[in-house]
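A single protein chain has been omitted from the complex, and every remaining protein chain is retained in its original position.
Up next is subunit A:
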Amino acid sequence: MSSPILGISFGNTSSSIAYINPKNDVDVIANPDGERSIPSVLSYVGEDEYHGGQALQQLIRNPTNTIVNFRDFIGLKFEEADLSRCSAGAPAIDIDGKVGFAINRGEDNVEKITVDEVVARHLNRLKLAAEDYIGQTISKTILTIPTDFTDVQRDALTAAAAKSGLKIVQFINEPSASLLAHVHAFPFEKDVNVVVADFGGVRSDAAVIAVRNGIFTVLATAHDAKLGGDNLDEALIEYFAADFQKKNQCNPRKNARSYAKLRSNAIITKKTLSNATSATISVESLADGFDYHTSINRMRYELTAGKVFSQFTQFINTTIEKAKLDILDIDAVLLCGGVSFTPKLANNLEFMFPESVEILGPQNKDASNSPNELSCSGAALQGRLIADYDADELKEALQPVVLNTMHLQKAIGLLDAEGKFVPVILPETSYPVQKTITVKNAKGDFLIGVYEADSKIKETTVEPEAKPESEAEAEDSEEWSDDEPEIVREKIYEPSTKLIELGIKDVTKGLQIIFNINKDAVLKVTARDLKSGNVVQGHL
């Protein structure tokens, strides 16, 4: 068997790798230390190079030779890079206009490494981990990238990967990869609009994606390079620091090493609180020789980081606005990235969003338990899919003529017996397309009215009902249902243009209606009597 195409999700904070094993399952690969979420960190102690979790541990003792958060620097000019990102580790330096790092390799030997080289070394470590796990040499990969990566960045990644012995056969967007993995495991039953929200360590990304007949179209994207899990860490650090200062009259923030210790413990505490309702922290000699022991419960944590949590929710709202959609147009929010393990995130969304929006996070039984493994899994799935295509076929398939496709702007559907519009083909459906609906037990003569429709949000004010005395006593229901009128919002379709009308007679045993739009935007509607096979057809 030829060796599989490796799916790589390369993050600023951590990276994951996956492949499709011979049993045809997605296998997320653990490195030799057993880490499935492999910290994107390289650290040097003299001759020795450390990677992943081992490198991350060096951040306290050996920060200046420990490189963190470097992914986004690839392909950027030195002055474009947000260097504050790597303040916890090795400071960035300018190497020929690119970002780089000066690493002490023992004695007076200082090695200057460009970010391209750092990325190559990191990818090589991932490749080795995969080969160790699979027992085959790996030469091809599908790499996921943020939707805002430039061509220059892609080229730089391609070159770095080549240096590590990997050919990138396809770049795919992180949100699409995650959505692909989700759909593979939990297929949607109908066409949907999904917000894919990825909350990482130092940045947050979101995309509104229309899923039509299994084809994904990105309607809007949003990025926040200053929002992520690190903000939660900082809230916790600040909480602990203030507590420590009060107890010991000594400020742990002013010493870099004390701060690094606090940070490392805050991250552990944060992750613990995703699973447990309380956590203890215990740091020996945190600052000025004082130890620090305390415990914190989940509620305190959620209060402390409350502002950050509302930023996450707000970020999703902004993305939906950018797509010029209403929240009622959204069917689901898919939560990805390490931060999505946090229960508060999903809780907030479930509370803020109407019930029609399904929150697909680890709390949902119809979603993955590992939101941080979605994108590498999607990459692996895509790798399996294109393994059957040769390079030319693939290149052809990725041409602009294939990718840039016409998309419908208004819903097309028909009127039911009550005169209500029933959408059949949703806006943002790419065509050519064909959709078939079956009316099983139809009997008699029918009118099939095909319309184009606009969707509107209808708001109705519902006056609170006068409550019977006894129920007013029941406190819990009473609490928040004060006497303010409630506004109910719902999404409705208003047929705007009549397109085609078909009449079909003497149907005895059901009816099939086929909507077809060819590549020249010609709509054709066909009604077929399931029993007699009689056909009525009209087209624009």
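Just so it is clear, a contact is a pair of C-beta atoms (placed from the backbone, for glycine too) under 8 Å apart; a residue touches a chain by one contact, two chains touch by 3 or more; residues count from 1.
By definition in this document, contacts and distances are computed from a predicted model.
Name of the non-displayed chain as stated in its UniProt record, restricted to "Electron transfer flavoprotein subunit beta", "cysteine desulfurase", "Ribosome-associated chaperone" or "Adenylyltransferase and sulfurtransferase MOCS3 homolog": "Ribosome-associated chaperone". The omitted chain makes contact with just one of the residues A:397, A:457 or A:492: A:397. Of the listed residues A:217, A:272 or A:364, the one in contact with the hidden chain in the full complex is A:217. In the complete complex, the hidden chain is touched by one of A:141, A:173, A:193 or A:319, namely A:173.
For subunit A, the residues touching the chain absent from view are 170, 172-173, 176-177, 180, 183, 209, 213-219, 378, 381-382, 385-386, 389, 396-398, 401-410, 412, 414-417, 419, 422, 428, 430-434, 437, 439-440, 442, 444-449, 452, 497-505, 511, 516-519, 521, 523, 536-540.
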